[in-house]
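All protein chains of the complex are present and in place, except for one that has been dropped.
What follows is subunit A.
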Amino acid sequence: MAQPAPIVRMRGIGKQFPGVVALDGVDFRLLPGEVHALMGENGAGKSTLIKVLTGVYGIDAGSIELEGRPVAFSGPLEAQRAGISTVYQEVNLCTNLSVAENVFIGREPRRLGRIRWREMRRRAAALMARLEIDVDVTAPLSSYSLAVQQMVAIARAVDVDAKVLILDEPTSSLDAGEVAQLFRIMRRLKGEGIAILFVSHFLDQVYEIADRMTVLRNGRLVGEYRTAELPQVELVAKMIGRELADLERLEERPPAREGAPLLEARELGRAGAIEPFTLTIRRGEVVGLAGLLGSGRTEAARLLFGADRAGTGTLTVDGRQVALRTPRAAVRHKIAFCSENRRAEGLIPGLTVRENLILALQAARGWTRPLSRRRQEELVGRYVAALNIRPADPDQLIENLSGGNQQKVMLARWLILQPRLLILDEPTRGIDVGAKAEIQRLVAELSDDGMAVLFISAELEEVLRLSHRVGVLRDRRLVAALDNDDELTTEALMETIASGGRA
C-alpha cells in the first residue's frame, strides 16, 4: 500500500535544557488524513516535541519539514499561519464572547473596518454545522460545557485552513459522551485530509481513534507503530520500559472488608449540588465513586470533607454524630481530601516540595507551634522516598515537577497527617502510566494498613481494580452502592450509570 508523502517530517530532533536532554535524535512523521498518537510517560518529551514543532522552542539539532519544505517557526502564531494549529488541554478562548466571535476574533469579516456581524454569524453557523456541533453561535461561550468549548477551539483551529491539528490532552476533562462527540469531529477532519496529532493518557481512547502512534521514552524515540499491530500491554511496556508486574498484581480484586464502620453518611445532601445520599465507609475499605463528569462525585466528597456545608442529613464518625462545617473540622477527625484540581486548590506553585509537604501538618498543629527544621527534613525525606517522588530534592520548586510527581506531593501532604479516611478525587487524571500504577499500589497498601479510602475516578477499570465497594452516581444522585464481586464488570457499571439503577 502506497503511503502519501508525510506532511510533517522531523529528523534527528535534539533539544537541551540546562541540565536536561529533553529530546535526543527523535524522528517523527505525520501523514495527511491520519490520527497519530504521541505516547510516552510524563517527561518523555511529548510536550517538548510539540513545542518544538510549533515554534515555542527552537531546536538544537535536526530538521523540521512541512510539506517537504524546511521550516523553523518563531512561535505558535507563525506555525498557525503555516497551517499547524494547536488546541491545548485548557481551553484558551474568551468565555465572555459569543461562540461566533471566539471562532473568528482576530480575523472577523469586515467591510471598511466595520465588523460584519451577520456574515460572521452565518459563517460560524456553517462551520459548526459542518463539524456537527450543535450550538447557538450567538450565545456566550460560557453557557456551554467544557467539551463544547473544546470543540469550538478546534473549530477555530481548523477554520484557519489547518493542515495539521495538534490536540494536547483534549479529553482529560471530558466525560464518555463528550469524548465520543470529539472523536466524531476528529474522524470528520481526518476524512477531510487533516493530519491530527493526538496526545492522551487514556490508552483506550488512543486505541479507539489513532491510526498510528509514536512512542517516546526519556527524550528518545522508541518506535513508530500501527495501532492495530501493537497490543496495549506491549505499548505500556514500551512506554515505561519495565515489566508490568506492578500493574498486573493489582488486577486481582481486593477481598471484601468486614471492619467497623468508620464514617456513615445518612441522607446527607445539599440543594443544587447532590441529592441526599447514604453511604458507609469501613476501616481499611476502599470505596470507589463512579459516574460521569458532573454526576455529583466531587460534590459528595466535598460534603464528607466539610468543604461545602450539608443542607440535610447527618454524618457519624466512629458512631458519634459530628457536624463538619469546615475542612478544619474534618481534618480534626482525621479526614483528608486530595482535590482533583491540584493546581488551583492544592499545591502552591511558588513553594518548594518540602514546604508544600508540611503545609497541612503545620496547619493542623497551628502556626504557634512550628515544626523544627530537623523534624521537617526527616518527614519529608521519608515521604519523598516512600512515594518515590522525583526529583528527590525537597528544595526543588513544586512547579518544576511533572504532574504525576505533583500529585504524589499532594498525597504525601495528607499522608503525613496519618488520616483515617483519605478522599482522593481523580488522583490519577492527567498523569503518566508509571505514576498511575504507583499511586494505585499506594492506595492498596494504605487500605491494607487499615486506612479507609474514598476513591473517585472517571476510569471505571481503575475504580474496579481498587475498590471494595463502588458507589454509582448519576445526575447528582447516588443510584447504587455495589459490592465489588466477580459479577461486577465495567460493562455492568456502565449499565448502572446509564440506566440509573440496577436493571
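One rule holds in what follows: a contact is a pair of C-beta atoms (placed from the backbone, for glycine too) under 8 Å apart; a residue touches a chain by one contact, two chains touch by 3 or more; residues count from 1.
To be clear about the criterion, contacts and distances are computed from a predicted model.
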One chain is missing here; what is its name in UniProt, given the choices "Sensor histidine kinase MtrB", "ATP synthase subunit b", "Simple sugar transport system permease protein" or "NADH-quinone oxidoreductase subunit B family protein"?
"Simple sugar transport system permease protein"
Option touching the unshown chain, where A:Leu31, A:Leu97 or A:Leu397 are the choices:
A:Leu97
From A:Pro18, A:Gly68, A:Gly106 or A:Gly319, the answer for touching the chain not displayed is A:Gly106
Among A:Ser74, A:Ser143 or A:Thr278, choose the residue that contacts the chain missing from this document, as touch is defined above.
A:Ser143
What residues on subunit A make contact with the chain left out of this view?
76-77, 80, 88, 92-97, 101, 105-106, 108, 110, 113-115, 117, 140, 142-143, 156
